[in-house]
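I am attaching a structure below and will ask some questions about it afterwards.
Shown here: the complex without one of its protein chains, the others still in place.
We call the chains A, B and C, going by the order they appear; numbering starts again at 1 in every chain.
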Amino acid sequence: MTTDWTPDELMTVNAARALAGAGTCFVGIGLPSTAANLARRTHNPDLVLIYESGTLGSKPTRLPLSIGDGELAETADAVVSVPEIFNYWLQAGRIDVGFLGAAQVDRYANINTSVIDRGPDRPEGRLPGAGGAPEIAANCGRVLMVLRHSTRNFVRKLDFTTTVGHGSGPGDRARLGLRGAGPTAVLTDLGILRPDPDTAELVLTDLHPGVTVEQVREATGWELTAAPEPAVTEPPTPEELAALRALKAAGRNAA
Amino acid sequence: MTTDWTPDELMTVNAARALAGAGTCFVGIGLPSTAANLARRTHNPDLVLIYESGTLGSKPTRLPLSIGDGELAETADAVVSVPEIFNYWLQAGRIDVGFLGAAQVDRYANINTSVIDRGPDRPEGRLPGAGGAPEIAANCGRVLMVLRHSTRNFVRKLDFTTTVGHGSGPGDRARLGLRGAGPTAVLTDLGILRPDPDTAELVLTDLHPGVTVEQVREATGWELTAAPEPAVTEPPTPEELAALRALKAAGRNAA
Amino acid sequence: MADIRSLRDAVADLVRSGDTVAMEGFTHLIPFAAAHEIIRQGITDLTLVRMTPDVIYDQLIGAGLVKKLIFSWGGNPGVGSLHRFRDAVENGWPRPLELDEHSHAGMANRYVAGASRLPFAVLRGYRGSDIPDRTDTVSTVVCPFTGEELAAVRAVNPDVTVIHAQQADRQGNVHLWGLTGVQKEAALAADRVLVTVEEIVDELQPRPTGITLPSWAVTAVVPVPDGAHPSYASGYSVRDNDFYQAWDPISRDREAFQTWLKENIHDRSADR
Partner (left out) sequence: MADIRSLRDAVADLVRSGDTVAMEGFTHLIPFAAAHEIIRQGITDLTLVRMTPDVIYDQLIGAGLVKKLIFSWGGNPGVGSLHRFRDAVENGWPRPLELDEHSHAGMANRYVAGASRLPFAVLRGYRGSDIPDRTDTVSTVVCPFTGEELAAVRAVNPDVTVIHAQQADRQGNVHLWGLTGVQKEAALAADRVLVTVEEIVDELQPRPTGITLPSWAVTAVVPVPDGAHPSYASGYSVRDNDFYQAWDPISRDREAFQTWLKENIHDRSADR
């Protein structure tokens, strides 16, 4: 199959689509920010973007490189302090969707962004750390995750639990007192995983055009369950691709 | 003795003088606000006035009738929220002087502004309540009080302790974990009371011109101790009187 | 998203008998017009929350609509007592008034906890005061790091918060400036938020000291020019100090108050 899009573009377009119907989104920088901005440029122009730097309702015309780019503030409906964004807006449960990246994710959509175990003879590998993720995952109505699919990222066991998705299975979120539904979809460059309603374990529900179940299993560090008949995601429309590429080009030019 | 000033003017002028050397003052409305503004107009032009409505460094040109008059905000160096003024500025111990009024005060400069016991057959009399006073008295470097002298106000026993001055005597503030020196002077229309360094009990240290110790004792609900030789306060200077009357006239005209 | 509605409809929809209602504004931007509409509609058995009850709650209390008051300073600022409040507390007229009384610092932090959706807030306060003896919403917590004991106050989460602001845009985004008091916290602590505004504008121009409440954090916006009178709206009006002074003799006397209420509230419609 010849395509005129990249796996990363498939991932981002599907991540943007996952924001259909969302009112407000707490946006992590990087892939989540690209997806959320693409959603605003395509099917969800009224989506309210909230960045942890303190902006409510940012409407950037280009992709911010960092979470505190000036345009996020200049185009926002309101700019508030960082303590306020976390206490009055996120913690208070006002945000529909939290959109996160991850370094490692396990079968229950728990996240590690802190440290990597590199074996007994080597020191731990250092990742950036938690950022806003633990409280974003705890306090939003639901959580979307977007990351590239590989056995390095999709692991049998996290080296460190930075952020709880579904814990060790059904009921764990309630037991821990976490609000909201937790992760409802993990968007990758190969397809989409969603938690099984009964077991809370991530299941392969959608394949991107041209990807096979076997490919996804090979890129996953645990015995991935696939839906009996995984759906195939719609190819990116010309409009989606054009909007995505324009966003990225504008971001580069601004840098 | 013929004077061209009133007892209230004596009280206010002396209350203003008590702010000599103060850097920042948390100002209650009414008499404290008049005194603090007079201090700015006379000997302490750099005095920073802080009002609980959220203004830091207000420089009103007329006396505000209420604590939230527009001019307090318009002339301020900074306007902050009410939670912020109490948490980040007052509670944090940044304010030199708290300036309070009172309905009832006892010999240890504790304050009642809540309820009055009107005897067994009558319901409690209702006063306005605490406002900012408990935390102003707890967290400022020192506290000044200004109120008219009468046995109704200066009582043997408070009907209710709204705000702790010196508690039940020396060491009580430390025991309660209260910051600062507590009340250091009570300015009245008859003279000035100050806590005895050993007993923390209010002692008559200064008489206004023409007032006798006996007059003050008659207006006090407990056996008031007087200093062996009470000082006599300086009469208001023409400049002080002119500034006070101008402030009050401007306040009236604005109302 | 906030709907832009009439005062009558918004009050009827958002404020219900038995509700806990906060109407905030620290001297500035007090939502008097909305309170008057509550009186006209006879919405009753209210628990009212406000740091400074002011004349606005004196009117609601005198109208017999209030069963409980949560507050920290109940006077007529710069004038004297709130006589309807005192009459209710001291004499139970027109009905008894239950009190939950705090300091300003305590009340401000109760709203902060409410806006943060935490069950309580911590402060250095109330030490040695008799206030905690009369309320079950002040307690203590011990710092797990230092062992120090601090005051804890229970969060307040009104069913509905009513505020007045200078401007909203057609999408229902609200902007207020000048003294903004505890309005953000009071609004965010509530289940429903009703905002009366001086005017609806095409585009909000953020002002120094201004705060914006986005439309999705507001339930209804109602244009009510001068809706804060006799309080004021910075940039639109000045405080009517004469009214505050005139309120003293009106409110001292039950009959004078009832006449005032009939002539100024009940006999006037909310058709603005």
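As a convention for this text, a residue touches a chain if its C-beta (ideal position, glycine included) is under 8 Å from a C-beta of that chain, and two chains touch if they have at least 3 such contacts.
Owing to the predicted nature of the structure, the values given are computational and were not obtained by experimental measurement.
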item	value
Of A:P7, A:G30 or A:P170, the one touching the omitted chain in the full complex	A:G30
Residue among C:G42, C:G92 or C:P119 that touches the chain left out of view	C:P119
Residues in subunit C touching the chain absent from view	116-124, 137, 139-146, 148, 150, 152, 154, 206-210
Touching residues (missing chain, whole complex) on subunit B	23-24, 48, 56-57, 77-78, 87-88, 91-94
Hidden partner chain, residues of subunit A it touches	29-30, 52-55, 64-70, 72-74, 79, 81-83, 86-87, 90-91, 114, 123-126, 128-135, 138-139, 160-164, 167, 172, 176-178, 254-255
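Keep in mind that, in the parts below, only the chains that are shown with their structure count from here on.
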item	value
Chains most often in contact, by C-beta pairs	B-C
Chain centroid nearest the full-protein CA centroid	C
Centre-to-centre distance between subunit B and subunit A (centres being mean Cα positions), rounded to whole Å	58
Centroid spacing, where centroids are CA-atom means, of subunit A and subunit C in whole angstrom	41
For subunit A, residues contacting two or more additional chains	none
Set of subunit C residues in contact with two or more other chains	184-185
